[in-house]
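Apart from one protein chain that is not included, each protein chain of the complex appears where it belongs.
Entry: chain A
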């Protein structure tokens, strides 16, 4: 079991006051806080190892390269990818998905082809496909959700046909917290000859992910939601697919040989890492992975299960609060989206802020989902390994205060 109070001490930002109150940070689905070890790793890189990677012959550059490539190996092991060549560093989940849309998508999607997404996608896993579909005159289809926010998997069979080239789906919903049954979905898609891209932004930080076992074709996630710095993300892709894909961005490092007439591309993964990468961020993402491994992903998942069960029990007991997503903690991550009567989510967020509680109000970059739920916005509290029961008790107190003031 996790001792969240002890873990909190590793996160300097969490030990401060906000509006005169101890900070209660419940917006980890937007971005996680950083442990001292990660902050130190960034500082340490610039104080002792900073040099550009790969090309330098001198010792310092070799060291920086070793640290950079060492972090790639940590990522590979963390998500159980087959080899480091399959790990591409990007700016974040959004860039990872766009890379696939531009590179693989433009090469493989033709007029009349079909792409399947779901009604619960974050805009980062919807807009790139909308753009691609428009450009190629392809068709975008949606797997619907039921009223509890679960995918209607049975509808998948009728959506898949011989024109379906790609299925792009989130692993865990950033609004509903639902964990999608990927294994079943991927098996179905593959037996139809359809490739699968998974948006893992809300999954990798919270549960043990095994891309080899999932057998997905592409898997995208961000560093900053898993204790790492901003500006760094990962695209995992199957080697044979990545090898067949044209580059996404052109520039230094991604080439093998350049003449006036053209160029040949570097080997994986460098083919997709044009220009100087955010080296310190990659290295400190490695440190974040070390930290998570030290706690254990299974322990983190269990801890969040305990928190969401506790929060669901307490919040459902308050009359007038409507919760979106499954009401049973099983198969649900540490994300709680709700509304209080007719109170506008922005007003709720302001009242919570006065109590030092950071939550998110709005459509959470999922307007299609909110339209399906029939509401413009929700309030979202999201948990992580440093969240404890007292944070949730404060959340309950603030919900009651908002009701008293505004209902």
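Here, a residue touches a chain if its C-beta (ideal position, glycine included) is under 8 Å from a C-beta of that chain, and two chains touch if they have at least 3 such contacts; residues count from 1.
We take it that contacts and distances are computed from a predicted model.
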(request) From the list "Stage V sporulation protein AC", "ABC transporter ATP-binding protein", "Aldehyde dehydrogenase family protein" or "SUF system NifU family Fe-S cluster assembly protein", give the UniProt name belonging to the chain omitted from this structure. (result) "SUF system NifU family Fe-S cluster assembly protein"
(message) Just to verify: which one of A:23, A:295, A:309 or A:406 makes contact with the chain not shown?
(response) A:406
(request) Decide which residue listed in A:166, A:214, A:361 or A:395 touches the omitted chain of the complex. (result) A:361
(message) Looking at the full complex, which residue from A:112, A:250 or A:376 touches the chain that isn't shown here?
(response) A:376
(request) Extract the touching residues of chain A with respect to the undisplayed chain. (result) 343-347, 350-351, 353-355, 361-363, 376-377, 397, 401, 404-406
